[in-house]
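Before we start, here is the structure in question, set down as structure tokens.
With one protein chain held back, the other chains of the complex are shown just where they sit.
Our next item is chain A:
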Amino acid sequence: MSLLVVEGLGIKFGGLHAVKDVGFTLKSGEIVSIIGPNGAGKTTLFNMISGIYLPLAGRVMLNGEDVTGMSPNRLAERGLSRTFQNLQIFQSMTVLENVMAGFHLQARGPVLSDMLGLPGSRRRSREAEAGARLLLERVGLERAAEREAGALSYGALKRLEIARALALRPKVLLLDEPAAGCNAVETEEIDHLIAAVAAEGVSILLVEHDMKMVMRISNHIVVLDYGEKIAEGDPATVSRDKRVIAAYLGAQATEAANADG
């Protein structure tokens, strides 16, 4: 059963097709990567799937429901969560508060109970904090819990954003360049983290420039060029595809394919 189905998605910016007729599916626990040269429309595609842009054509089905153009908060309620290439962090909150915000949907109670500070509200708040600390441990930020998020390094903020996205207990997780700005060790950590999350049954849609990582962890790869899908398949197939090599991968692909075995 496909969790996320994207069909014929397209959008224009100023008459130019930024993304045109792109479709693919994502099954439970699967890792699908979107790759392509800079400006190929990867992030635009993400923005349409996650409700930031309203697509001009096509539709997005989540768990059998048409969620095309639904606002990000309603998508979050339905189990779709994402991170951003350029980060969307609550800068002036602490690291812990950032992740606790991710528990908003699970912890929320009636507004009135909240205003009156009833015991139920306080208990939910404590549970959110405990859960948030566990997630910080998982991404290796437990020691930065009380620091202001704005003071963290780019790589740490990337992991913080992943922890916050995981706090929503998503069914589908969209990661936009999670390893950008991370060193080799951090990249490997993120690599393991993504694999572990997928092993728990979360479907992951990934945009990433680190080709070694993409080839290593993806079950399926979708290749975009100039906003159109030019190929898709498993890593080995894609890395041998002539059009893909011509468009973008070049030497890196052969290298990665060789490394694969």
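Here is the rule we go by: contacts are C-beta pairs under 8 Å (C-beta built on N, C-alpha and C of every residue); 3 or more make two chains touch, one makes a residue touch a chain; residues count from 1.
Here is the rule we use: contacts and distances are computed from a predicted model.
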Omitted chain (choose from "Branched-chain amino acid ABC transporter permease", "Gluconate 2-dehydrogenase cytochrome c subunit", "Circularly permuted type 2 ATP-grasp protein" or "ABC transmembrane type-1 domain-containing protein") - UniProt protein name:
"Branched-chain amino acid ABC transporter permease"
Residue among A:3, A:40, A:76 or A:238 touching the omitted chain:
A:76
Using the touch definition up top, pick the residue from A:107, A:197 or A:247 that touches the left-out chain.
A:107
Just to verify: which one of A:45, A:95, A:135 or A:168 makes contact with the chain not shown?
A:168
Contact with the hidden chain only, please: which chain A residues?
52, 71-73, 76-77, 81-82, 88-93, 97, 100-102, 104-105, 107-109, 111, 114-115, 117, 121-122, 124-125, 128, 150, 164-165, 167-168
